[in-house]
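Apart from one protein chain that is not included, each protein chain of the complex appears where it belongs.
Our next item is subunit A:
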Amino acid sequence: MRTEVDVDGAYMEKRKKSDVKAKRMSRIKKILTYAAFVGPALLFFLTIQIVPFIMGVSYSFTSWNGVSSAVEWVGLDNYIKIFTDDSKFFNSFVFTTKFMLAAVFISNIIGFGLALLLNIALKTKNILRTVFFIPNVIGGLLLGFIWQFIFIKGFASVGNLTGLSFFNQPWLGDEVTAFWGIVIVFAWQISGYMMVIYIAALQSVDKNLLDAAKIDGASSVRMLGSIIIPLILPAFTICFFLTISMAFKIFDLNISLTGGGPFNSTESVAINIYQEAFQNNRYGLGSAKSILFFIVVAIFTTVQVMTTKKKEVEA
């Protein structure tokens, strides 16, 4: 009896051991597989995003000028200066927020409108999709210079020919036209991209649902409001997220179109930070501003994603 049990027990133990071994092996294998897939990306992310970010945080507590080898620790002085004595930074925040609201609204409306239009059976829809997407392929810097020419030279000559007051305004020359100038170019650049996302979402909507609604006698407006939009809310989440973060971080388009002018009225936060760090030679202060900027953008986008996510439904 005893021996039998012993043998049994030994067998069980052995089995257990090999089980554990196999489990450990497979776990190691799993980890290695993960590492193989995620590792390279993680490495890049760490070296070009996280490490500079941490360095930025540490610079934000110094008064470094960007060149000197002596880096002086100043504690919270930079942050205190930003909050107590930097109306310019505050102004650029106000401008960027206003710009973000206008830009997100307009570019999503245009993008969604184009998507609806090009989702119906048009003969030219493939060409049109490409045409509307092309501005997104052109770099923002270039686009800014092209549009600067259009606004200043193009609009002026159209105005001379037609006498329309819309074109005879001093485009980019006062704060209102400069603001809307940037919004127009941003919407022009980004709407095509949003359109592509919306089209993809629209095509995933179940045809049966729409047919059923049609049989029930629903109008197309009703179908759009009650079926299509609720079903493609995930696309809105993505598009809003993308446009909000892009609009907030606007830099290249802004710097080539208006350069923050006239009289700093269209200076985005990113330009303000760049100038502080590289032109005013206050790298520490610029870093502190960019950390604050990061926090604000993170809060805005998180709140937006959370609220739109909640509204998403499934058919």
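Heads up, the rule we're going with is that a contact is a pair of C-beta atoms (placed from the backbone, for glycine too) under 8 Å apart; a residue touches a chain by one contact, two chains touch by 3 or more; residues count from 1.
Note that in this section contacts and distances are computed from a predicted model.
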Omitted chain, identified by the protein name its UniProt record gives, among "Carbohydrate ABC transporter substrate-binding protein, CUT1 family", "Small RNA 2'-O-methyltransferase", "Cytochrome c-type biogenesis protein CcmE" or "Sarcosine oxidase subunit gamma": "Carbohydrate ABC transporter substrate-binding protein, CUT1 family"
Of A:97, A:136, A:264 or A:301, the residue in touch with the unshown chain: A:264
Selected from A:18, A:49, A:68 or A:157 as touching the chain missing from the view: A:68
Subunit A residues touching the omitted chain (full complex): 29, 32-33, 36-37, 39-40, 43, 47, 65-69, 85, 152, 156, 170-174, 259, 261-264, 274-276, 278-282
